[in-house]
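Excluded from the complex is one protein chain; the other protein chains are retained at their positions.
Let's turn to subunit A:
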Amino acid sequence: MKEKGKQIKKQNWNDLAIFFILLVLIIILAIIRPVFLTPNNILNIMRQVSVVAIIGIGMSYVLISAEIDLSVGSLAALAGIAATMALKSGMGMGISMTIAVVITVFCGLLNGAIHTFVKIPSFIVTMGMLNIARGIVLVMTNSYPVTGLPDSFKMLGRGYIGFVPIPVVVMIVCYVIGYFVLKYTKFGRSIYAIGGNIEAAKLSGIPVSRNKVLIHTISGLTAGIAGVVLASRLFSGQPSAGNGLELDAIAACVIGGTSTAGGVGRLWGTLLGALIMGIITNGMNLMNISTNWQLIIQGIIIIVAVGLDRIKSSN
């Protein structure tokens, strides 16, 4: 009994480990570069991570269900292009954004449906979708950015509500909803069961196929929202936008404690994971480390963070 009690405590500690890492990072950076702790810089970091963090919601759902979605970066670009092209053709702000998100939701649905009903691994299906969506973007734009947009489009990506950047507000709203769905709905609870043991989930009467399609659809949705935010921030539809975002999102998830093997993960972990990555990037910028080196350091951090987690959990 006593031993088991210890295990529980250890798990709690594991939960806290990521806070600890975050705290240490903040302290170190604050000491080296005092400018780091200014409110402006912190809000700036949060705005920078918002796109990855929003995509991370859908990605967390997908990873917890023991699947993967590689198409989110391309889908974000697709959403950005769709929204900006719709705007340029004279459609209203709301309708343009809605069109963009509907398109990526449909792509996510397609991902899920093909994976579930044709029984192709999600890795393959979404890798195909990654290319298809990117290809569509390039064809539609002929590889040229979509510019000359109405000024009001800037709001979403660059505006503020009070002193909080709007992308951060969008991110927080998405997280609140995402957290609620994951924790307090039947569907949300089923995601862990599906990822933890799909056979047991099926035999427990969980509609596994339907839910898997829904999970991929949600990933399409968050990719779409993030894509529109990104386009607004860039104030243009960039055909190359979102390149590699899928990997950043996966990194945020795994640093936050989500297992790529499925069944394990927390949404706030993903948010903290995204923040940690953002802080490191910001810190390296403040220290004038070149972007080339930043890539290398980021790669190492992902491996070390997940490696530490594995070592801890295997003990």
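The definition used in the following text is that contacts are C-beta pairs under 8 Å (C-beta built on N, C-alpha and C of every residue); 3 or more make two chains touch, one makes a residue touch a chain; residues count from 1.
One rule holds in what follows: contacts and distances are computed from a predicted model.
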item	value
Complex member absent from the view - protein name from UniProt, among "Aspartate carbamoyltransferase", "Lipid II isoglutaminyl synthase (glutamine-hydrolyzing) subunit GatD", "Monovalent cation/H(+) antiporter subunit G" or "Sugar ABC transporter ATP-binding protein"	"Sugar ABC transporter ATP-binding protein"
Among A:Leu78, A:Ala193, A:Ile215 or A:Ala274, the residue in touch with the chain that has been omitted	A:Ala193
Hidden partner chain, touching residue among A:Gly56, A:Pro165, A:Gly178 or A:Gly263	A:Gly263
Candidates A:Ile18, A:Leu130, A:Ile206 or A:Ile302 - the one touching the absent chain	A:Ile206
Where the missing chain touches subunit A, by residue	1-5, 7-8, 11, 183-186, 188-190, 192-193, 196-197, 199-207, 263-264
